[in-house]
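See below for the structure under consideration.
Complex shown without one protein chain; remaining protein chains in place.
Let's look at chain A:
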Amino acid sequence: MTEIRYTKDHEWVRLDGDIATVGITDHAQSALGDIVFVELPEPGRAVAEGEACAVVESVKAASDVYAPLAGTVTENNASLAADPGVANQDAEAGGWFFKLRLAGRAGFDALLSAADYQTFVQSL
């Protein structure tokens, strides 16, 4: 069963088994504007929860993307690196950044639901 959760750093996390796919939310891409470059973590890298592990650059500025949960990077999105604009056009599907193998799903359940994330965005 696939579930999607969100973070206050404007990332989405989709869990399939013990693999979490991570990207930036549609709200985030809209706020960033035209995305022109991404820097993605290499497979095999162990990341801590909250660790800056990817970078997204718009015309105006660079922003960090954080690991929403601890885990090991299994894959990054090479097609996004080749065409960063996909993060604008398809932020919450084809514009994924990297996949993590999680140690467990306890942290995942503590992330924001879609409804809670929408409430959070509206409060900004």
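Here is the rule we go by: a contact is a pair of C-beta atoms (placed from the backbone, for glycine too) under 8 Å apart; a residue touches a chain by one contact, two chains touch by 3 or more; residues count from 1.
By our rule, contacts and distances are computed from a predicted model.
Looking at the choices "RNHCP domain-containing protein", "Phosphoribosylformylglycinamidine synthase subunit PurS", "aminomethyltransferase" or "Urease accessory protein UreF", the name in the UniProt record of the chain not drawn here is "aminomethyltransferase". Taking the complete complex into account, A:39 is the one of A:26, A:39 or A:90 that touches the chain left out.
Considering the complete assembly, chain A touches the hidden chain via residues 33-34, 36-37, 39, 55, 57-62, 84.
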